[in-house]
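Okay, handing you the structure first.
For this view, one protein chain was removed and the others were kept in their places.
Take a look at chain A:
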């Protein structure tokens, strides 16, 4: 499975803060950076029952230049598990350079892509420009939403035989205005359009704070 490169040969590169102001800029937002936490729910309802899991997400790394980010996702009150289930995921940022709106893998066809992206109201103005080529010539640097795909890679604290699946991936829309996230899980073998809704969390009572690291 393609794994995005994190370029860290320059000593001043930071995975937590982007010091470059080169143009044209890839889509970026200071609320989408390493250390940032989000919490909310994932709707896992099926025809049999309504169910929602509480979910906490933390961004662990972000490489805007290569359209890559990664983090962990913690699902609480999972019926099949005694403890919260944590997974590690890798994300692709749709930036027309590294990734387009067309997934091209994970059993998602362009029709599946458009169907899922269209569930986000913020995607509607872009639809006509992506139908042919997934939006290769789109400039998303000034668009107040960032679109991503998040794919869980492995279970961090439970075995792969825990009865849960990470076969699918999420179509994700991030709001640059307030850091809120919505997403839809796609897995041909699971209930369709399971919705993920997250809000940006403040670790501090009086505002937003930032933490960073730099790999050498």
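Everything that follows uses one rule, which is that a residue touches a chain if its C-beta (ideal position, glycine included) is under 8 Å from a C-beta of that chain, and two chains touch if they have at least 3 such contacts; residues count from 1.
FYI, contacts and distances are computed from a predicted model.
The complex appears with one chain absent; UniProt names that chain "Armadillo repeat-containing protein 8" among the candidates "Response regulatory domain-containing protein", "Peptidase S24 domain-containing protein", "TATA box-binding protein-associated factor RNA polymerase I subunit B" or "Armadillo repeat-containing protein 8".
For the chain left out of this panel, the touching residue among A:109, A:124 or A:211 is A:211.
Of the residues in chain A, those that touch the hidden partner chain are 3-9, 12, 15-19, 21, 25, 28-30, 34-35, 60-61, 70, 72, 86, 88, 90, 141-144, 153-154, 156-157, 176-177, 202-216.
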